[in-house]
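The structure appears right after this line, and notes come after that.
With one protein chain withheld, the remaining protein chains of the complex are depicted in position.
Presenting chain A:
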Amino acid sequence: MKLWKTILAATVLALATGTSAFAARTDLVIGIPLEPPHLDPTAGAAAAIDEVLYANVFEGLTRIGPKGEVLPDLAESWTISDDGKTYTFKLHTGVKFHDGTDFDANDVKFSLDRARADNSVNAQKGLFAAIDKVDVIDPATVKVTLKNPQGSFLYNMGWGDAVIVAPETADTNKEKPIGTGPFKFQSWAKGSSITLVKSDNYWGTPASLDKAEFRIVPDAAAYVPALLSGDIQAFPFFDPDSLAQVKDDPRFKVVIGSTEGETILSINNKKPPFDKLQVRQAISYALDRKAIIDGASAGLGLPIGSHMSPANKDYFDLTGRYPHDVAKAKELLKEAGLENGFKATLKLPPPGYARLGGEIIASELRDIGIDLEIIPVEWAQWLDQVFTKKDYDLTIVSHTEPNDIDIYSRKDYYFNYDNPTFDKVIADLNLTSDEAKRNELLGQAQKILADDAVVGFLYELPKVGIWDAKLQGLWENAPIQANDLTKVKWSD
């Protein structure tokens, strides 16, 4: 009898301890394909830096939300002067950096002044170009005066490159990032993983996760076994070609979202015969976007007709401007005096969308008599030869920066496109903050680019995310490149 009691007691105890194991998890391992070169978002263009740190460790005056909207962050509110040139930010109080020091208006002034200084190597220095001066009114108020009104100023301040850092730790953030966010940096095993833990003295809503590890998995072949074995519970940027192996598995949730990555066939607009409008238009007619999306992106991704994401509120559908029409394309080439076709080169950087898409585009252009020589290049070569020296005819690349239609108005940009009418629209846009007017101007800009067939607009890069079905709160879309973990939690 006593034995039975013992067994019963042991069983109850085992059940009791057993059930505690069913309480919601508070740790997460996320797979990322590329390792950040360092951990300072204000000192590098690599998307991998923001994919680990944005919103988690570092915060800015404003931030970009999951739909691409501007939200208050360290600034709880702001007022804009009538002439649109003065922004007065009211800051949250009681905010502390992870090293225990206080955050106040002086840190804001320091961060903005540092990013726009002459010796600044901020990769997005252009975001700060409109700032004339930054004044500290009191510890909780900061006034930013612009040289001219800038419609996108609040959005610009939400970029990862505009996060607020402390003067004492700014120079060591590359190795040991110190921010104000809900997670603090714990460790970085180079080549292997970066670990964040929950910050105890966070000023806002604390994170649900206690620990988040970003594990670097460079090879797409390793994604599936890592998921199946349970070693990694989420790949926010998964390989579309591996999806078939896991998409029907009920343990995982597949989420297809949008990005801000306009994948385009860039054309050197000054290099004959591409300086002729008919030639560029012929190329646009020759492209079969559906076939390209099927072959280069596993059928995922939306076709585009100009330089704007279909997920963007200012998107105008121009995909009907150049339907796939080989006869029309040939006719245009004939008008340009090139009925016998010509030879050109197509330089392809390493990503799958370029290498796979390039093969398809080469065969489509061969149908209208353009004979392309495919030249695969590394990123370093691409940046050097194509982007900097403009030594190319055609190339394929995804422009992943959000709201970047202004690149077509930049002097000396690698498209070699020069259209004063377009430049005027962008200049007006920069000075406009009224939403309705901005929408109209952005519509004009998109239409001009489509009419001029500046480049071959292909499709919007999809965001293919896959994670454990019990995981909630990861972003569906990628309006900016980030893995915001502030609202992520495990359901019971």
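Here is the rule we go by: contacts are C-beta pairs under 8 Å (C-beta built on N, C-alpha and C of every residue); 3 or more make two chains touch, one makes a residue touch a chain; residues count from 1.
Everything that follows uses one rule, which is that contacts and distances are computed from a predicted model.
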Among "Alpha-ketoacid dehydrogenase subunit beta", "Sarcosine oxidase subunit delta", "Peptide/nickel transport system permease protein" or "TonB-dependent Receptor Plug Domain", the UniProt name of the subunit that does not appear here: "Peptide/nickel transport system permease protein"
Of A:274, A:387, A:408 or A:490, the one touching the omitted chain in the full complex: A:387
Touch criterion as defined above, residue of A:221, A:244, A:427 or A:469 at the omitted chain: A:221
Identified contact with the non-displayed chain, of A:189, A:244, A:427 or A:469: A:189
Contact set of chain A toward the excluded chain (per top definition): 35, 37-38, 44-46, 119-121, 123-126, 174-175, 189-193, 215-219, 221-222, 225-226, 228-231, 378-381, 383-385, 387-388, 399, 401
